[in-house]
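For this view, one protein chain was removed and the others were kept in their places.
A, B and C are the chain letters, set down in written order, and residue numbers restart from 1 in every chain.
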Amino acid sequence: MIATPEIQTARTRGIANHELLEVSMGPHHPSTHGVFRMNVLLDGEVIVKLTPVFGYLHRNHEKIAEKNSYLSAIPYTDRLDYICSMTNNWAYVLSVEKLAGIAVPERAEYIRVITAELTRLFNHACLAGFLLQDMGALGTPLMYAFREREKILDLFESLTGSRMMCNYLRFGGCRCDLPDGWLKQAAGVLAAFSPFLDQFEALLDENEILHARSEGVGVLPRELAINAGVTGPGLRASGVNYDVRKVDHYGIYDRFPFRVPLGEHGDVLDRYMVRILEMRESIKILDQALREIAPGPIIDPKAKLRNLRPKAGEAYGRIEGPKGELGFYLISDGGPTPYRFRVRPPSLINLTVLEDMCIGHSISDVVIILGSVDIVLGEVDR
Amino acid sequence: MLSLEQISTRICAAIAGARIETVPNASPSAQASLLIDNEHAREIAAFLRDDRELQFDYASNVTGVDWPEKTVKVKTKTKKVIDGVEKEVEELVEQKTPAFLEAVYHLYSMVRGGGPLILRLRTGNRTDHAVLPSLTPVWRSCEFQEREIYDLFGVTFEGHPDLRRILMWDGFEDHPMRKDYQPVAEEETKP
Amino acid sequence: MNALDQIFVTIQHWLAGLAPAAVQPLVSMLLIIGGLMGVFGGCFALTTIIERKTLGRMQNRFGPNRVGPFGLLQPMADGLKMLTKEDIVPFSADHILHFLAPVALTVPVWLAFSVLPFGRNMYAIDLDCGILFFFAIGSTSELAIFLAGWSSQNKYSLVGAMRAIAQMISYEVPLVLASVPVLIAASSLSLPAIVHAQSGFALGWVPRWNVFTPWGIAGFALFMIAASAESNRCPFDLPEGESELIAGYLTEYSGFKYALFFLGEYLGLFAVTGLGVTLFLGGWQAPATWLEWIPSWGWFALKFGALIFLFIWVRATLPRLRLNQLLNFAWKFLVPLAVVNLVVAVAWWQSSVWQFPGALEVRWLLGTVLLAVPYVWLGRAWNDVESAPRHYRYAE
Partner (left out) sequence: MLGRGIIRGLIETGRNFCGSYHDKERLTTVQYPEEKLAPQENARTIPFLVYDGNDPVAGLRCTACTICEQECPPQCISIVKDTVKKPDYLGKMQLHPKVFDIDITVCMSCGICAEVCPFDSIKMDQVFELAQGKRSMILHKNNLAKSNTYFGEIHPTEAAAVNEARAEEVRKAEAKKAAQAAPVSA
């Protein structure tokens, strides 16, 4: 624990533990993004010690998946990070394709990139909305973000049948093809997204209160970020250039010349701005993908879905989810159900450094730092 | 990125007495892994992270796997005297594979962009010797994941800064992710 | 015009006349009290619904529109709900203080309305030290909020109460300092006298309101910022920071006591807005002679509504400040600016004797420069964190 000046003062003033205020923030707290609890030791308003407590939403997703077949594990992956179900599907399906060696046709790859980038768009928009809600802006940025999210969810509903629980990707492609007119509708939604981003930036980017509240708060040094396995926008805000799309070259991301924004200070403002800039990059990817998608098969007809029995072996597949590196580690023993089904939860691992970032700050900062880490409890507790 | 053999020879050269075996992986993903012995585990991990050539500075994923006892039919050649003549005969013999708990580490290098290097640590057996050296002092990202293995599989990690149950509540005794776990009736598990 | 303007005064005299002579002063005072409580009670109900509808409109959605036409009966529904909600008092709470807190907040705030002039000779009482009385009443709300926070025996309410004390005391100073130039200009503490001092028109068409002078604009801005901090409105709603302290000092209150807290908070807001209108926007004066046909209390209501809309508008946009920034903002930014504003006001009056042509423009220029320089210098010093604009490099 970094002994910040506040802790020195707490020690030098000989404050015995009983003078410190022990507050448990959560699991029933308005801004913990789900049932997440932090036992916080306060010296006045300054945090002296913070221990996260997990497990309130634990339903042992991995044990359920070990009892179900590979195909019927897909709807459960929607419920891991229940905001971005498309990217969860893609991570699972990617690792099963690695395990069983299934090829994916061209059009399906394009559909996967389109749905993943759409998910990244509204996940980052929602994050900005939740972060401002934690700062006290009574819902206005959140409502603007949710208005855009509704349009994208309507696209997902007309494509997959359900707004949030899409259950759309299959091993070797997708479940059904794009309904006609979907691409034009998607282009329309995309065209409306950049003006929304300009409006968002007009509302918030030069806002003195936002800068004052987030500059220099919750600083995550570069080495600690790497060592603690923080991934996603949180890591790039600390200046580390690591984006799984650029490192693993999975799917067809090589065809899209997008850039990876990097921050310098690694504080809450950088994490917020990196996400806004990432949305702009995703819009560029989507523009190109929606233009270039060509008709063709979306799944090779003889792909076995029902009783898929991959050879005995193991595979670890990972993608760049909106929250970080989402990976699935599958061990197969040749049977219809996976022997071991492991999810690498980016939200849980990004929380390793929550205490290091919060020590020495006040209560209102802890709420914002937690908001900037962007966790979803479905993925943290699995 | 160096191939698996080069990495294992490099480790053996750097750390005397390190026993490393490569565990093949039959699936098309061809991600073979290195089984390392528990005594030198932390030295090997520190070497992997600090070595100029390798720089595996990012432990992406730590997984617990339960390998219970299995009776496997193995074809073995035994000499049998059949009607007076000594002959090599193949027959199926029931053999019990050794049971153990395993922790699998997927390592990446953020600096070099290196692919997954997979380390496997195996415990003595599933009951009393379920102890492994913790790699959290080397990579802090293993902290919560090793706590989860301790919680769901029952592997105690020595040297872990804060080994407590992470997902189940503290009063829970059993380890739910083990293959031989019988879920208790609903009422008793209420905390 | 005059009849419509004095309609409430005539009704009050007529009704008071009905009572026997001995009791007349008492009856007339009771009528005024009844009128004030009725008007501002209704205004509270109206403002809750208007606030929620305006917030909704700013967030691309309707406000409440289910109860009654356009949702106008929503306050009735809220009031009924609050009445029927169970009034939970925490076991370890200090029961007497827990009950007294909302009462201590709401009762004094009604007194603040007694000195405000709502129209031409429409005021409850013309105290010659009216504004002093107003600020004395205004400072009782801190005690009530701390009482609530302390007696709830809840960690969050305690932190909320501590924040309330720090915030309200440190924003009392700029509030009073911002209104001092107005008192000097009107050379009287009585509010109707201040309004009369702002009658008449300069240069023929510009009304002689305090806000149309350099020190008036700055004073009005300072006053409104300090007023929103006094009444715990948005950028300064730390004591009741929903996203951090659940509900701050209101956490352990439910049922009608919770409603009483809201009544007290909104009445405090109305009182401070009423004072702002009286001091800076010329009370019930009409902005132009040909607009006199709207009665004086109508003008007061219009200006009052405009300021309330401004508060709601700010609430929809701005996030919340942190406690140390809040206090820094008060002591390092508002108070020095208020003092500079005093100096500018004095310079303004001293220079009123200049007769050469263009004296007005020069005085305006001098006033704005004298105010702008400290504003910019303090502004840069205020956000002391390196506010160098962030640039983000891209990696291919």
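Going forward, contacts are C-beta pairs under 8 Å (C-beta built on N, C-alpha and C of every residue); 3 or more make two chains touch, one makes a residue touch a chain.
Not measured: the values here are computed from a predicted model.
*Asks:* Where does the absent chain touch, in terms of which shown chains it meets?
*Replies:* The undisplayed chain, in the complete complex, is in contact with A, C.
*Asks:* Which of these, C:Leu116, C:Ala301 or C:Leu318, touches the one chain of the complex that we don't see?
*Replies:* If we include the chain that is not displayed, C:Leu318 is the one touching it.
*Asks:* So one chain is hidden, and I want to know which residue out of A:Ala73, A:Leu330 or A:Leu370 touches that hidden chain in the complete assembly.
*Replies:* Considering all chains, including the one not shown, the answer is A:Ala73.
*Asks:* Determine which one of A:Leu204, A:Ile331 or A:Val366 touches the chain that has been left out.
*Replies:* Among A:Leu204, A:Ile331 or A:Val366, only A:Leu204 touches the chain that is not shown.
*Asks:* Could you list which residues of subunit A touch the chain missing from the display?
*Replies:* So the residues of subunit A touching the missing chain come out as 68-69, 71-76, 78, 140, 144, 147, 150, 154, 157-162, 165, 167, 175-176, 179, 192, 199, 202-211, 305-306.
*Asks:* Could you list which residues of subunit C touch the chain missing from the display?
*Replies:* Missing-chain contacts on subunit C: residues 54, 57-62, 313-314, 316-318, 375-376, 378-380, 382-383.
The definition used in the following text is that only the chains that are shown with their structure count from here on.
*Asks:* Nearest whole angstrom, what separates the Cα centre of subunit A from the Cα centre of subunit B?
*Replies:* A distance of 28 Å separates the two centres.
*Asks:* Measuring from the mean C-alpha position of subunit A to the mean C-alpha position of subunit C, what distance in angstrom results?
*Replies:* Each chain's C-alpha centroid was found; their separation is 43 Å.
*Asks:* Report the inter-centroid distance (CA atoms only) between subunit B and subunit C in whole Å.
*Replies:* Chain centres of subunit B and subunit C, defined by C-alpha means, are spaced 67 Å apart.
*Asks:* Among all residues of subunit A, which ones touch two or more of the remaining chains?
*Replies:* Answer for subunit A, listing residues that touch two or more other chains: there are none.
*Asks:* Residues of subunit B touching 2+ other chains?
*Replies:* Where subunit B is concerned, no single residue meets two or more other chains.
*Asks:* Which residues of subunit C touch subunit A once you look at their complex with the stated criterion?
*Replies:* Contacts found on subunit C: 55, 58-61, 155-156, 158-159, 162, 234-235, 237-238, 241-246, 315-325, 383, 385-387, 390, 392-396.
*Asks:* Show which residues of subunit A lie in contact with subunit C when the two form their complex.
*Replies:* 21, 23, 29-31, 42, 45, 132-140, 143-144, 147, 203, 207-213, 215-216, 241, 246, 259-265, 269-270, 273-274, 277, 362-365, 367
*Asks:* Quick check: in the complex, which residue numbers of subunit B touch subunit A?
*Replies:* Touching subunit A: residues 25-29, 31, 57-61, 63, 65-66, 104, 106, 108, 110, 113, 116, 118, 139-145, 152, 165-169, 176-177 of subunit B.
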